[in-house]
Structure formats: C-alpha cells, structure tokens
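Of the protein chains in this complex, all but one are displayed in their positions.
All chains are identified by letter, namely A, B and C, in their written order; residue positions are counted from 1 within each chain.
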Amino acid sequence: MIDLSVQIGKSRFKNPVFTASGTFGYGLEFSVFYDISQLGAVTVKGLSLEPVPGNPGPRIFETPSGMLNAIGLQNVGVREFVRSYLPRLRELGATVIANVYGKTEEEYASVAAILDEAEGVEAVELNISCPNVKEGGIAFGANPLLAHNVVSAVRKATEKTLIVKLSPNVTDITEIAVAVEEAGADSVSLINTLLGMVIDVERKRAVLGSTTGGLSGPAIKPVALRMVYQVSKKVKIPVIGIGGIMTYRDALEFFLAGATAIQVGTANFVNPLSALNILKDLEKYFEDEGIESLSQYVGSLAEVES
Amino acid sequence: MIDLSVQIGKSRFKNPVFTASGTFGYGLEFSVFYDISQLGAVTVKGLSLEPVPGNPGPRIFETPSGMLNAIGLQNVGVREFVRSYLPRLRELGATVIANVYGKTEEEYASVAAILDEAEGVEAVELNISCPNVKEGGIAFGANPLLAHNVVSAVRKATEKTLIVKLSPNVTDITEIAVAVEEAGADSVSLINTLLGMVIDVERKRAVLGSTTGGLSGPAIKPVALRMVYQVSKKVKIPVIGIGGIMTYRDALEFFLAGATAIQVGTANFVNPLSALNILKDLEKYFEDEGIESLSQYVGSLAEVES
Amino acid sequence: MDFFTGTVVSNRVISEKCHLMKVETEKVLDYKPGQFIMVRGWKGFDPLLPRPFAIYNWREEEGRPILSFVFKVVGRGTSILSGLREGDRVQVNGPLGNGFSPPEGKERFILAGGGIGFSAVLPVARSLVDSGKDVRVLLGARTAGEIPRIGYVEEADRDHLLITTDDGSFGEKGIVTDFLERELEEVGEKERTLLFACGPPRMLKKVQELAERFGIETYLSLENYMACGFGVCLGCVVDRRTEEGIIRVRVCREGPIFRSSEVEIYD
Partner (left out) sequence: MDFFTGTVVSNRVISEKCHLMKVETEKVLDYKPGQFIMVRGWKGFDPLLPRPFAIYNWREEEGRPILSFVFKVVGRGTSILSGLREGDRVQVNGPLGNGFSPPEGKERFILAGGGIGFSAVLPVARSLVDSGKDVRVLLGARTAGEIPRIGYVEEADRDHLLITTDDGSFGEKGIVTDFLERELEEVGEKERTLLFACGPPRMLKKVQELAERFGIETYLSLENYMACGFGVCLGCVVDRRTEEGIIRVRVCREGPIFRSSEVEIYD
C-alpha cells in the first residue's frame, strides 16, 4: 500500500487527512464512531489562555451548501485542555494539533509556550483570523506585518511544528502566506471561514447573535481551492488545504492544487465518518490508480498553456 | 399599491429589481419569457471599446449551490451594442444599465463617453474587477487609489448616473466603496463574483480554460449580504445589492441590510422568470405586510445590542 | 449512538402538516424517551445539515427493527422528508442527547406538549405508563387539523389524555397552559409530582412560570438550531444557571432536557 505519511515541520504525520479546528470538539466525541488514531491528526477547538464562554446564540445557521458560525471561540482554556482533555486524547492514540488564538501577540505566545511543554501535542496551529485588540481590532491575518509579528512571537515560544492558519478575507492571501513563512512558520493552513451574514426577515435582525459569522462548507470550496493553488506557488513550506472538503475527490483537488495535507471541517457534521471515509477512499484511489507517491501527486496539476 | 420606485443618481427606476450584468445577455432573449420593461432595469453584458472574443472553453462549471464562470468578458463592443442592440432594447421599453469595463482608465472613459451620447442608456455601471494592465494587472477594484482614479476619469466622461460595481476579493470593501464615492460615483453595486477554482481530477488540470473563474449563485449570498451591510453603513450613496439572490426573501434580506435596489444574476439561469417573480413577490409581500415605503424599509435592520 | 443508513418503510400523514416516518434499521438501539436523532434524506449539499427529531419509537415491528419519528413540515429539509417514500434511504445519527430519566420518588407525572411538542412528550408518557406511573398528558394544538392521528393519542383514555385546541374545534377550547394551570392547582403532593413539557418557546416560558409559582419540579425539552447534534460544533448552547454561575451548555449533549429552573428560554 502507498505510504501516505507526510512531513510538516518537525512532524511526520501518518497520513494527510486531518480534521479542522472547531469541527471536531476535543476529539473525544468522535471516538464513539471510529478509532481517531487512524487519522493523520485531529485539530482541536481553538484554545486561548483563559476559558472563553463564547458568543450568545444563535450561533449557527445553514446557508446554501454551507453554514455560518459565530461560536465566538468558546473553549475551556489551554490549561484545562492540557489537564483534562489531552490525556484522554493520548489514551486514544490521537495525533493532536492544538489550534491557538489570542487577542494580543503576547497571549498567542503564552498559549504556545504552555503547549510547548505539553506532551502529546504534535503541532501548534495559529488561528490568525482573530482581531488584534491592540491594533484597533484589525485581524492579525489581514495584514502582513501583524501576521509576521505574531508568528515571530510564537516562533520564539515553541519548538513544536508551527502551522499558521490563514484568513481568506484578504485581497492577496499569498502576501500573508509569504510573511508568515518568513517569520518562521513551518506550514500554512488555509482557509479559515469567509465572513458572511444572514438576516431573519421576520424579525428584521441578523440571525446570528454576533451579526456576522464565518461561512464554511462546500459553498466555499472553489474559493479555498483557488487560494491553496495560489499560495502553493508562492511558499516553500507545506500547505494544508481546508474548505468544503466533503469527499476524497475534493481532497484530490486540493492535493493537485499543491496541498500536502488537508483538513476536514463542516463535513464532520454532515456525516461523522467523513474524515475516516476520505482517508479510506484516498487509499483505495491511490492504489487503484497505481499512484505510488503522495508527494509526487501533490501539486501535479497540469498548467494551462496561455 | 406601494410605490417601489427608487432614486439612484439622476435616475428614477420604477422598481428596485434589476438584472445583473452577464446573466441577462443583451436582454433580448428574455423577452420571449416576459415583458422586460416591467423590471426596474436590465443590466447588459459588460461592454468594452472593441469587441472581445472572450476566453476559450470550458467557461462555466457548477459548484455546490453556485457556479464558476470565466467568460472572459466576451462582448460585441460598445459601438455594435449601441448600433444593433440598444434600439431593440428601447423598442421593448427596457430601462437599460450599460455595464462597462476596460484595461486602462482611458478605455473605461472612452466607453463611458460613447454611452453618454447613446439614447436609451439610463445608467452606466463600471465593472472595476478587471486587471489594470498599466499597473501590472492588479484589479482596479482591489486598490482604493486605482479605483478612485478610474472612477474620476469616467465621471468626467459621462453625465449619466454612474454606478460602480465592487469586487469582493478584497480585505476591506468599505475602503474601496468610500474611495469611489469620493471620486463621484452615484452608487455602488456589490458584489461581483468571488475568485474561485475547480480541478478536473481525471485530467489533472483546472476545469476552466482560464484556470480560475468567478463564483456566483446562492453559495456566495452570505458574503454578499455581509458586504452590503458593511458598505451601507459607510457610504451615503445608494447601494445596489447583488449575489445569490434567488427569491424575494433573499431580496428582502438585502433591503434590510441597506440595499436600495438589487440585481438578480445566476438565478436567471435556474429559472428565466426569476427576476419577474422576485418583483411580483416583493409587491405582494409589501402589500400583505402593509409596508408603505420602500425607502423606510431599506436599512431597517435592528441592530443587536452588544 | 450510531451513524447509519436506514430504509424508509412508510411516511404517513398524521395531521395537517405532520408525518410519521418509519425507517427500517439494522438493529434496535437502546434509547431513552426524550432522546433524538439527526436525519438526512437527500442528495447534494443543499440543504447541508441533518435535522434533529425526537425518537418516537424504536422497536421490533413485525420482526423488523423500526425507528419512527414524527416531523412537521416547516422548511426545506422537512419538505424534502415529506416527499420520501418506501424504499428511499435516509442517514440517521442517534440516539442523541440526555433523554428523560424520572428522578426518584416521583409518582405523578404531568406532561404538557404544545404543537409538534407532542413528539417528545408521547414517548416519555409511554415509558412512564409502562413503568406503572400515574400519568396525565395535556396536548395543545391550534386547531383540530393539527391533532396527530397516531396510535398513542387515538388509543389513550380520556382521563389520561386531555387535548385542547385554541379554537375549540377539537377537545377542550383554550390554551394548553391554561388547562395545565388548573391541573397544577389540584396537585396534592407536590414533592411526588413532576412536570415535563415540550413545545414552542412561548409555551415553555409560561410553563417555567407555572413551575415556579406552584413549586413543582419541572423538566423542559428544549430545541435549538443544531449543526452536529453530538456535541462537537458548540452551535446549540444555552445558558444554564449553576452554582458556579452561568455556563453555556449544549442542548444536544447536556440536553435537550433541562431542569426548568436552570435554563433561560428565549423567544
């Protein structure tokens, strides 16, 4: 069988099928459905320095082939995660990517520092789509300089494989990708959700408690794929593709566009077995097609002559 | 019955339901299905100074709840439009918005100048999502300064109502909206398509002849609505909402978010009667709900206390 | 909890807008009354998410493991479900949620359902009756056409079941919570009595008020918009009052059944 393992930073993942942060809880709920140690990695819900209650409801709403969420990054806090959840994930044999966010550079660095010492955390993924409170709320991921600085700060705080998760709500995502690569990121993952909104016509108000929210699911796949394609051409570090991946065919598109690994998000809600099915179907596809090396397949898109 | 007419720049449109450029041909094909003079306006396919053959195929592809297109702005050229198509549109009694694009500021201005003299063109809509060949291909609509300059140039070339159509592929669309408002636009319309991509796994190549294309349809509605909401709060000129409007409920969401009028695009392909149905359903809704003034309804979204 | 594909056996109209769908499953899974399932029965990604429905029943019927649930046609997903026919396939995830376990020491149970709320109330009622409890069920509907033509309702004796309609076109005329109020006024042993309700937010708010006024231990089955249904998206949270202050809990996991005194109902 084809060796599907992939190298990202210091980490060797057994295969390129990961789950996306915020769509897999702390991983535990899924172990009822299947053995989550089979996945390349599970990315847990975004962790902050202190516990966060998140936004008031409504927090989610379905849209055509997608959904909006405004969870508000509710989480138990990094310390509680390390204390109560990580041991159980380790027992389950899961390869863990800890997703991290903060309101300031320092906060990001502090969370990363705590995780740096935690056994069983394979990699740290920085969610830089969050507003920088010191810079008037502009998102870290919306500005190359802010992005560069937060990644530099975190880079100093952790030896672990550092993945930086990019926001798609920008004019030129490759510019941000290059900035975080220069700041020492081992990998970029993209895309986070597109900023969207839905209105309740009856009540004449935004459906979501926080007015706007993040759009995910199959609806955004074409945008995600385009960005992965663009970024893969600009950076040398491995790219992790995210956005509307529902089937192994979607995953193949991302590999062809240049992604070394992929993350399955919203699909987990539609079918809890999605990530596992994608992995199995990929294995079968590569075998049937006689593809012997994932790394040769990655980025093997034929360029259109023009 | 409620007076649905809306004022945009110098123009009074009989109602706020327009069609979107590129999805209504030159309007003639639709007259088989219904009397297009009933619509607030029909926006014709983007016009350039010279005829353009457009991209090689494949030019379109369906995506979940959306579609990608890479027509490449094929059009008969502004002169042929004025000569052959405009008279027929006038015979049909249609209120015409001429969508315009160019590769340079001068080209935009020249097209607008020709249209300025054309009888039967109610308004000019500038598509600024196109690359500026003099500025290394960066889209006019991706940079406030480029956007400002092209609008200023066109403003000098035409007395007609000037609508500027914004690209959503930017970090902060309100910044562009403000820039074009300052440059003399009478109105902004948004959104144009999101840049996306789809890959043919069998052939290992991009499906579209031009690799990437524009995503439209219900999939993008949440993003469009969010942008209309944001822009409406920032500019004083009327905003025209576009993006995934399939039903009158969708239109209502855009009105609540602050749109003075809306454009129906991809829906025309799904059901050729869409624009007319939306208009009729709106009329009925406003009547049933006893809403007496569209302008009071526009932007009447309750703000969430937070 | 299991995720599987089942085959529609029947999809019967049981009231103006409600259907009872029976799905053949591989086996009968243990469930508690008040637990629910997430159901998806269409191709394509629009609608995208599965929809939550209370488990009405899950048992052997004529030698086949049959899962049944009741749904009201309110939107896109339920409208598609209403068109499914024998042989069509549906994806199911469940049983989900905490379900209802009668606390110790309760002998008398008053259950109130408003509108489609009967779908959670009846399974609870049935299990209590089966375990020999004293049960009283009040079901409210707007009008006669909304009364479900479904086994439990058609067979129950009138002492046990009270049906109300707002317009009096069937059963007693009036709002179900008004009848509930009268019922509560007559309750003798409050400590041994338990109130359980499911229905629209406005009804639940009223039930909360009655519960407090009469000092009767009360449980509510809540609904909330759900993406996953099994606790991973954090989309369905409600505020719960605890000793450590207010915490956000998941309706799909810590609920859908909560002590009335602990939760805030939003209209």
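Here, a residue touches a chain if its C-beta (ideal position, glycine included) is under 8 Å from a C-beta of that chain, and two chains touch if they have at least 3 such contacts.
Here the structure is a predicted model, which is why all the values come from computation and not from measurement.
The chain not displayed here makes contact, within the full complex, with A, B, C. Within chain C, the residues in touch with the undisplayed chain are 42-47, 76, 79-80, 83, 85, 88.
Where chain B meets the omitted chain, the residues involved are 22-25, 29-30, 32-33, 45, 53-54, 56-67, 69, 71, 74, 217-219, 246, 266, 268-273. If you put the missing chain back, the residues of chain A touching it would be 64-65, 218.
We adopt the following convention: only the chains that are shown with their structure count from here on.
The distance from the centre of chain A to the centre of chain C, each centre being the mean of the chain's C-alpha atoms, comes to 36 Å. Chain centres here are Cα means. That of chain B falls 47 Å from that of chain C. Averaged C-alpha coordinates give centres for chain A and chain B that are 34 Å from one another. Residues of chain A found to touch two or more other chains are 63-66, 217-219. The multi-chain contact residues of chain C, meaning those touching 2 or more other chains, are 44-46.
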